[in-house]
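All protein chains of the complex are present and in place, except for one that has been dropped.
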Amino acid sequence: MLIKRKSGEAARTKHQAVAAGLASGVLDRRAFLRKSGLTAGALAAAGTTQLGSVRKAKAAGSSAVGPDTVIKKNVCTHCSVGCTVTAEVVNGVWVGQEPSWASPINRGTHCAKGAAIRELVSSDRRLKYPMKLEGGQWKRISWDQAYEEIGDKLIQIREKNGADSVYWLGSAKFTNEASYLMRKFAALWGTNSIDHQARICHSTTVAGVANTWGYGAQTNSYNDIRNAKTMIILGGNPAEAHPVSLQHVLSGKEINRANMIVIDPRFTRTAAHATEYVRIRSGTDIPVVWGILWHIFQNGWEDKEFIAQRVYAMDDVRKEVAKWTPDEVERVSGVPGEQLKRVAEKFAKEKPATLIWCMGATQHTVGTANVRALCILCLATGNVGKPGTGANIFRGHTNVQGATDLGLDVTSLPLYYGLVEGGWRHWARVWEVEYEWLQSRFDEVPAAAGRKARTRKENMEAPGITSTRWFDAVNLPPEQIDQKSPVKAFMVFGHGGNTVTRMPEAIEGMNKLELLVVADPHPTTFAALDARQDNTYLLPICTSLEMDGSRTASNRSIQWGEQVVKPAFESKNDYEVLYKLAQKLGFADKLCKNIKIVDGVPEAEDILREINRGGWSTGYCGQSPERLKAHMRNQHKFDLVTLRAPKDDPEVGGDYYGLPWPCWGKPEIRHPGSAILYNTNLHVKEGGGTFRARFGTERNGQTLLAEDSFSRGSDLTDGYPEFTFGVFKKLGWDRDLTPEELATILKIGGEKPDTVSWATDLSGGIQRVCLEHGVSPFGNGKARANAWNLPDPVPVHREPVYSPRPDLVAKYPTRPDERQLRMPNIGFSVQKSVVDRGVAKEFPIILTSGRLVEYEGGGEETRSNPWLAELQQDMFVEINTGDAAERGIKDGQFVWVTGPENASKAKVKALVTDRVGKGVAFMPFHFSGWYQGKDMRDYYPKGTDPVVLGESVNTVTTYGFDPVTGMQETKCTLCQIKAA
Amino acid sequence: MARMKFLCDADRCIECNACVTACKNEHEVPWGINRRRVVTLNDGKPGERSVSMACMHCTDAPCAAVCPVNCFYTTADAVVLHSKDICIGCGYCFYACPFGAPQYPRVGNFGSRGKMDKCTYCSGGPEPDFSTAEYEKYGSNRLAEGKLPLCAEMCSTKALLAGDGEMIAEIYKQRVIKRGYGSGAWGWKTAYRETVAI
Partner (left out) sequence: MRRVTTLFSTLLVAAMLVAAPAAFAPVQAQNPIQADGQNPMGARPTADSVNEELLFKQESKIRGRISIPDGKAANLIQPQGREYQNFRERWLPWIGALAILGMVAALGAFFLFRGRIMMEHSQESGKKILRFNAFERFTHWMTAVCFIILSLSGLNYIFGKRLLMPLIGPDAFGALSQWAKYSHVYLAWPFMLGVAFMFVVWVRDNIPSKVDWAWIKAGGGFIGKGHPHAGRFNAGQKGVFWMVAGFGAAMGATGLMMLFPFALLDINGMQVMQVIHSLIGIVFIAGILAHIYIGTLGMEGAYDAMGSGKVDLAWARAHHDLWVEKEQARTGSGPQLKGHPAPAE
């Protein structure tokens, strides 16, 4: 890393040694390694397992000439930090990985997963060809047969039960282009029930943050944390979930001697490096945040100027916070007032301070409210919109930010265009598809159970069913499900089956489906359960390293990943599968009307160009494939802290790395992207901005526009609304538009050209002119401390549905039963019953869940990687030393963890540790393949079973959904543990 | 010539295990052999630290001393390597190693050990540099390519340092001065009979 023994490249490298073996035509790399001294002594015979793979064997004999090593760059798929992966490819075989020194994000480094990612592609445990289940047996089929049969069934189900009876699930592992293509696919199919992993990780963040200041994303960047003097990490364990981010966090901590405060129920690997650790009771984030704010307001440590200029209705928050005296906070959360006072003082006074959170904050029935409270803490202390501050939200997968942006979401169209007529018409224009035709694709919903009927248009504008409830949408009586028919078919792309809570009910739902299609590099949990006998298909999709496309990291930087090697075995990429399926379903011409098809596969670059043409609302318009590729070529030119390239660089001069959105206007105007959102200290052209004026201009007599605050160099020196052609005319800025731009605006506007806005102007003229005048196209508003459109406009504490403190439920009940997102949410009734039945006595241990560094998500691909699997060979439950002693449980022994619903139970190993406090247990969520004590290995198609199997934590998790996004409760339920 | 050493800055190490899998990736180390590992001390308690450990390439290496067949040798870079052709898998080096570095594949009856395997500091073995034989037996030879061990190069938080002993000690020293604390260069006293004086 630091010193080289000798400079310059050696004449030959190891890869040539490898290549010599490959070229000899006798052996592939793995086979000849197997002979090595590593696996067997020269004199000793050793039986080794056969791990040959089809593609590599072929590649082995393909060249007799001394082959060259080709370097390919892609992006690691295992979290949202966006580490560049540098692959060395010889003869089409990925033979080695080198550190990606040039990347300003990971600077050569990786975590366990990134450093082992080569095996993800080379793995022979991948799904190799399409398969179908016939009478409980897996059978190999051809792709053509798969498209035919799946297509016929889909058409048949659609005719009988309507478009909404097919549930579409996309993936955070998709590229931006695949995400967009699949969202468009669902729109053309005629449903809004299209979702992905963001639902279960940061949907509440997106909702909470967007409702506060405009956009649902990390405001700053990983690198920017180096500027912070105080950082609070609440409900996050980046040391395990985002290890490379810790490089920046710990550097910041060292360089600035920064305070690093970790607030978590669990003493995590992150907490081990904190300067202060606050242990809270799971599910009491709002009391803790309000407890911090109580001290801030009490002592006048808030940033009064910032609040006056840029925050709406902070006084409403003061009223709520006043209730959270240190005594009450300690009673509810267990955190002593003195400690919170210390935290409060540091966060408010030792600035810049940043707030980092993760799924510990979001995965709750109060997820959105938690996020809102955290945003308000930033706002009250003025810690937004400057270097070293902000809401640094660490997201989970490579492209969970991008997939969210591009609309794999039941509540929006690509790039957060709402499911309203304006949004649909905007995309209809971009797609060059008739709006009326799109409308005709949607179901008419008949009246039921006292609910009114919905027309096609109304249904088109009604949010779909969330992925957390897909099985409820199969299992519940039809009249309870607010659509034409319950879900009959489930199309899963790149999504695990063990990621939803209440697994026993999910399995019941699987059982009832008329069609289940899993398109994934691995069979996933869906294939490993005994729920189904027929009508189940597995489609081998290549990994994202085997395809071109862009990915948006958590910090909104977009990185172009190039195909490292051709898809292994018979696997195909998402573009091709979606396109072929659309062909079968009859709308391929519309899906790819303006997208180039190369050898039957839609071209990633061309999909991105279409995104650019329509992505005005979020500033996805300036990141052309050419610009993104230039960034990958010039990675080394970007600054480590600011992420900016020197202005004089010919290719990427002045750009922020990855053109973090919003990157305004057309690519040609070369907006640099926005490394820090809402930063008024920079000109908009330099990536500066204001809070988005998204919620109107005035409410209850108070202005919603900023006062005396504007971004540097702005022509308007006060708040202003978002820009439309009408506003332009008033300002006289319409004269700055070119004739072509004007023509486009008038064409779009038709009879009402004044309504054409910065977000719907396909010419980009409005944005271009805005930049010239130094204003944010989306206006200059105030962030909202009171978000009146949310169920709890000012966050209030609500006990978890399965509260370990029944005594607090009366005072802090969960929200009343309500219908949300087409489904009933009966959390209140469940909570009442839990208290009435005394469940907390029978199940006295709080169960929380989280991530391990070695695995990711549902864990299927990482558990199939022996380099990773070796490091975590057993599913476990962390149990406190005291709890274990009381139960006679020893470290490493098997225990039963039982849950309070469905008589659920899970057999796991005990990990006795003080990481968890007394009365708390923790289980990682990556395991599956065991179900309630039964090993399901035989249910996998032969040879595709992951190396390590284990119980899924979600077998024992319970009911509870966020009212805004349908987020499931995974971080706080109850359980009992006994020796097995 | 440089005197190559490893230094794990435990105040940066977060037990992400990148070093472990980077090693597996670079050398295709089979299941059950762990040339590098991360140990967490005081797990779950305040003061917890994790340390990545592999062969430290000791000064006056005990493994080399106790080897009954003298299969060890020290390179000009002070990297301790061994010859798998000479090794008999007796296990003595494991008994002598203060860091638990030697690993033995199980190859025969009653747990009998195959030829010893350990961290090579990514610098191969006695065979010619970049030869197939070297790669088969010991993995790749990064040092000869002018590169350093991949574990250190890929360390997520740059906790694990590799390179000339004096230079990495200096880097560590600077860090400790900057941040005001340091839990020390783990294993240095045992391996190199010196510590990093701050």
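Which chain is which? They are A and B, in the order written, and residues in each are numbered from 1.
The rule is simple: a residue touches a chain if its C-beta (ideal position, glycine included) is under 8 Å from a C-beta of that chain, and two chains touch if they have at least 3 such contacts.
Everything quoted here is computed from the prediction, not taken from an experiment.
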| query | Which one touches the absent chain: B:F6, B:F99, B:Y172 or B:Y192? | reply | B:F99
| Thinking of the whole complex, not just what is shown, which of B:A10, B:V29 or B:L81 touches the missing chain? | B:A10
| query | When the complex is taken as a whole, what residues of chain B touch the one chain not shown? | reply | 10-11, 32, 34, 37-51, 53, 62, 65-71, 83, 85-92, 94-100, 110-113, 181, 183-184, 186-187, 189-190
| Those residues of chain A which, in the complete complex, touch the missing chain | 41, 43, 260, 267, 271-279, 334-336, 338-339, 854, 870-873, 880, 882, 913-914, 917-918
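The definition used in the following text is that only the chains that are shown with their structure count from here on.
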| field | chain A and chain B: spacing of chain centres that average the CA atoms, whole Å | value | 37
| request: Within their complex, state which residues of chain B touch chain A. | output: 2, 4, 11-12, 14-22, 24-34, 40, 43-46, 48-50, 77, 84-85, 89, 105, 107-108, 112, 114-115, 117, 129-132, 134-148, 150, 152-158, 161-164, 167-168, 171, 175, 178-180
| query | Which residues of chain A touch chain B in their complex? | reply | 1-10, 12-14, 16-18, 20-21, 29-30, 32-33, 35-42, 44-46, 96-97, 99, 108-116, 118-119, 239-240, 243-244, 246-247, 250, 253-255, 257, 267, 269-270, 272-273, 277, 853-854, 866-868, 870-871, 913-916
